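Read through the structure below, which is laid out as structure tokens, and then see the notes.
Every protein chain but one is kept in place in this view of the complex.
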Amino acid sequence: MLIALLSIFIVGLIAPGLYSVLREKTGWVLAILPFSVFIYFLTLFPAIADGEVITQSTDWVPLFDVTLSFYLDGLSMLFALLVTGIGTFIVLYGSGYLAGHEYIGRFFCTILLFMGSMLGVVLADNLITLFVFWELTSFTSYLLIGFSHDSAESRNSALQALLVTGIGGLALLAGLILMGYTAGTFEMSEILNSGDVLRESPLYLGILILILAGAFTKSAQFPFHFWLPGAMAAPTPVSAYLHSATMVKAGVYLLARVHPAMGDTDLWFYLVTGFGAATLLISAWLALCYTDMKQILAYTTVMVLATLTMLIGMGFPLAHQAAAVYILGHALYKASLFMVAGAIDHEAGTRDIAKLGGLRSLMPISAVAAALAALSMAGIAPFFGFIGKELLYEAALEAPMWSTLLISIAVLGNIAVVAAAGIVAIKPFYGPKVETPKHAHEAPLSMWIGPITLASLGVVFGSLPFLIDSSLIVPTASAIYGETLDFYLSLWHGINLPLILSVVTLLGGIAVYKIWTGLQSSTPAGLYSTTFHDGPKGGYQFLVDGMLSTAGWQTRVLQNGMLRYYVLTIVVTMAVAIGYTFMSRAGFAWNNELGSVELYEWTLFATIIASALIAVMVRSRLAIIVALGVIGFGLALIYLMYGAPDLAMTQVLVETLTVILVALVLVHMPPLKKSEAAGSKFRDAVIALTLGGIFTAMTLTAMTLPFDLFISEQFAEWSYPAAHGRNIVNVILVDFRALDTMGEVVVVAVAGLAVYALVKMNKKQSKNGGAES
Amino acid sequence: MNLLLILPIAIPLTAATIGLLFRKSPMVQRASGVIGMAALLVSVIYLSWQTYTDGIQVIQLGDWAAPFGITLVMDLLSAAMLIITAIMGLVVSIYSLYDIDRVKEQYHYYPLLHILLIGINGSFLTGDLFNLYVWFEVMLISSFILLALGNRKTQLQGAVKYVIINLVSSLVFLFGVAMVYGMTGTLNMADLAVKIAEVENTGLVTAVSMIFIVSFGIKAAIFPLFFWLPASYHTPPVAVSAIFGGLLTKVGVYALIRVFTLIFTHDIGYTHTILLWVSGFTMVCGVLGAAAQMEFRKVLSFHIVSQIGYMIMGLAFNTKLGIMGAIFYIIHNILAKSNLFLISGIAQRLTGTFELKQLGGLYRQYPWLAVLFLISAFALAGFPPLSGFWAKLSLVKAGLQIEQYVITGVAILVGLLTLFSMVKIWAYAFWMPMEEENKSEQFGKMKLMGAGGLNLLVTPVIILAAIIIIVGLFAEPFLSFCMLAAEQLLNPEIYIESVLGES
Partner (left out) sequence: METLLAIIGGALFAAGIYMVLRRNLIKAVIGIILISNAVNVLFFNLGRLTKANPPLIWEGNTLPVSPFANPLPQALVLTAIVIGFGLLAFALVLAYRSYKELGTVDLDDMKMDPVEVSAEMRAEEEQVNQ
């Protein structure tokens, strides 16, 4: 399985190169790849049908318990077959749909990368590996939605889809990690056996919410459903594949996958079934508010995802049978319908129902495919959709709680679906011929082979359900439920309540279809879509805008471009962090030795303080220079008094140089002007004094501690005998701590280079006019 | 005792000296610039290998035993930092061959770059607190001039802020060193770790540790001390932006990790809680700042801040996984962030601007540049299977492991906003069509690779992107290395014994 995956990724990466060699044949050649993987999975089919589970594992990052481990049971098998099977047709379809497009090479690349990622999601056993593939599907989906990147709408839709699925993905990551920690393993196959540990954990609620956040965003459940219709900005092959048959089902897949470990609680039922049912009702009717075929299909897709969510939430065998059937049935008919919609768009130049009609004679094969698919979608016998719908009704009727509500929602939702099926399959092909932007004719083979095959499978499986029931549907349902189930599918269950409800649904759907044109443009429909489509989308936009305006505000306030506020923030932070810590944790202490201070020391002290005050207060440049000099020489005196002649000499030398330099620079500068308000001066003075006071206090407190001179004493001892120097300070500088001095020399040297460059650079540049370069 | 430990300082010093001696010859300058970096990379890889196999490497300079002389110490954290620094040095010096004009070369660009690396490498290697101050200053003075080299107005404005704030920070750091010396009488960090535990007034030690949080915090650009960074990093030549954006702040982070795992570990409940709060605000403020920007390098600059927050968060967790995550995050972030800066430079060469609103059309015209950008940008946003994913995963795991749900949640949300900004750049610079009126002469004509192309600019970007992918796909050895480094840090006895000897 690893090899199958890797081959898809590798071929995907070289696809643009292949295209430049093979040109228009690329699609047919590339389609061999998913098809062979499809065949590969078919060879494993008998084992899975017997209820076996195939696992494979390769180490990846053992430190984090991440393995490239794969787990193939009925559920993964169903999805793997869908991904590769439909994928084969999509590659073909794409080569026709995008023939001659400037990015067709890039299209093949991304779609194959997506295929590999999606296959990874459904096969992965390791939680982290699953997440890796999950994120890759979001990423490739982003690139594909933004395929027509010249339009702002495409870019925005892509961003919207990425952010919505992205936040869900991040929640999912946290959920999966917590799940792994709680269960003590990161392998799904082992977690499935430790459901009790998870359900009894105090983190159960948290894990559940995080995982549901991942699943609901990916599978476009309310209130995150709005991104999926937006994603219709992608080219149709992408919509058919990612946003209908596969990627959006990743969320549903995840729910199904974790059900044995996480399900079977009231919480699970209420959250999963609840959100599913709500989304079902909302989205089914939203589908009828649009005339764009892809929008209609998008919302019916949301409706099916919601149905699946609801069924998985119910958590008993019958519901899971229904879910398994639904997954397959929907993938078959919806992919066909999308491809037909794309074909119409491609050939007729529009996919707006209001502008289409009478295409049946011009596009006969597409019309047949659409009809077959729509019949399955509407749930009419003997199509596969019928079996699914019957099971859905049965399950809703048998639901342990709230069954009346659930069945009503299911019926109401399906009425809308029947109508939608009619709209997309009948309106464009029947009725009077309408003039279309392009002169329509049948699409090429590559574009109709997919829809017709998939749509036909719907009728084959529907009429002959034994072909797949025990081999595929039973293992799938068992995997979702978590225990081996035993059942078979059949079309005819006798005259019972579900059948009666089906008839009601059909009649209701036809009625809605009849009045649809008026309904679609009516005010209530407008209001409805405003509330349930624009509402959540507006919520998203509100969050994004809110974030941006907060960001703008914060930047204006914090990053205001004025240095003094930056310094002020830093100084206040220091005063608070250091001062508070010092006062609350250490407290002030000092060796009271002021009594021993001599008069000349007091004088020196007073002089320095006074000079500091002068330097701060005056505006005369000369006075400032003098004050600086006095401070510097005063300090030198102090150093001299306390046994540091070398230091004093250095201080005198450096201070002289500094003063000269300051003087030189000041001469070339404008005079200092009074420019600031007294208020800000007072504020700064208070803050500065506070910080200075804190540093004084800390110094004094530190000096009450006992002090160990062992290093200096050792230096004194070694200085002459070992280092051959009589001036210990010098010996420290050139020997004991020579590296410091080396650094010091480097700093001074670079400062020299820097001054040189600062002073001379532009002159030289203008003189040479850059002639040297 | 490993004499070779002096190499990471000696090699750039030699290269810088050669460059300065032959200041009239651009060829020698360039050659010493690039070859010096390559030699440095080889030497640090060798030294890291020694550290990895034989344990912490130590040299007592002048043969004066610790704590009397200055000790250079190389543990696995230093090794990781040195390797990534040398890689950056090499790729940036190659990039500079094209990016830096002759005039700047004449003003000693390459020697200055090497001196910057002396400061950085010295900071990573030194085992002495005062010596760390010296290396910080070496780094600082060379960064000052690299930032202002060119004397453009915007550069000078950025430099003024950068210089003043960093000088204040250095002086505060020096005061911190003074306090530590005044309390313990020693400067050797291993010795300090022992002696500071004996100081009776532990409250004072905590207060001093705040000085270090602030002064290193300014260098690392944490909240609320980061303002200088977005004010200056978008102004110098791109090669300089890249090395600053990648490396400089991480020296501050390194210093924080070093002192808060080795020296100030007496009151973790207080200090590390503060670090945790700081990390949260840093992440959020940085990422929001980026969301508000519309200039390529400014967006990246704010993201530096945001991602520093993640590293501090890992440190604040103070668990093996957390610190390991922080170290891995540093490495990954240097790669991805510098690469994005380098890409911004290429985009500017092609279109003549850094303004997102004027950029455009790069996806159509330069698909390979788009691929390189996607790799770096999505790595930065933490997408699998790139390097950033493992960085994010380690930290999220670390946070959940010790039940720090709130900060982990913040980190996760900030990840989403990071994605938002990266995608913003992508949408504007790559997807949006190029407006005719903004089209520069060279757009579409200039080639990325091949004769007359931007080979020297693109090669470094390809190298870094390749490393990002390799680290992402084959993460295990890199992660284990960081894990071992974290183990060393959490067992400071190993470090102390290596420096001071068994006694």
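Labels A and B are assigned to the chains in the order they are written; within every chain, residues are numbered from 1.
Note that in this section a contact is a pair of C-beta atoms (placed from the backbone, for glycine too) under 8 Å apart; a residue touches a chain by one contact, two chains touch by 3 or more.
Quantities reported herein were computed from a predicted structural model and do not represent experimental measurements.
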item: Residue in contact with the excluded chain [from A:L212, A:M339 or A:L628]; value: A:L628
item: Contact with the hidden chain (one of A:P46, A:G561 or A:G587); value: A:G561
item: Residues of subunit A in contact with the chain not shown; value: 560-564, 567-568, 571, 590-594, 596-597, 601-602, 605, 608-609, 612-613, 615-616, 624, 628, 631-632, 635, 638-639, 641-647, 650-651, 654, 657-658, 661-662, 665-666, 668-670, 672-673, 675-676, 684-685, 687-689, 691-697, 699-700, 702-703, 707, 709, 711-712, 715-717, 719-721, 725-729, 732-733, 737, 740-741, 743-744, 747-748, 750-751, 754-755, 758-759, 762, 769-770, 773
item: Residue ranges of subunit B at the interface with the undisplayed chain; value: 101, 130, 133-134, 137, 140-141, 144-145, 148, 150-154, 156-157, 159-161, 163-164, 167-168, 170-172, 174-175, 177-179, 181-182, 234-235, 293-295, 297-298, 348, 352-355, 358
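Here, only the chains that are shown with their structure count from here on.
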item: Between subunit A and subunit B, centroid-to-centroid distance (C-alpha), Å; value: 26
item: For the subunit B and subunit A complex, residues of the former touching the latter; value: 13, 61-62, 64, 67-70, 101-103, 106-108, 111-112, 115, 118-119, 122, 126, 130-131, 134-135, 137-138, 141-142, 144-145, 148-151, 160-161, 164-165, 168-169, 172, 175, 179, 182-186, 195, 199-204, 206-208, 210-211, 213-214, 218, 224-225, 227-228, 230-231, 267, 270, 274, 285, 288-293, 363-364, 367, 378, 383-385, 389-390, 393-394, 396-397, 400-401, 405, 408-409, 412-413, 415-417, 419-420, 423, 427, 430-433, 475-476, 479-480, 483
item: In the complex, subunit A residues that touch subunit B; value: 59-64, 102, 106, 128, 131-132, 135-136, 139, 142, 146, 149-150, 155, 158-159, 162-163, 166-167, 170-171, 173-174, 177-178, 181, 206, 547-548, 550-552, 554-555, 558-559, 561, 563, 566-567, 569-570, 573-574, 577-578, 581-582, 584-587, 589, 695, 698-699, 701-703, 705, 707-711, 714-715, 718, 735-740, 743-744, 746-747, 750-751, 753-754, 756-758, 761-762, 764-765, 768, 770, 772-773
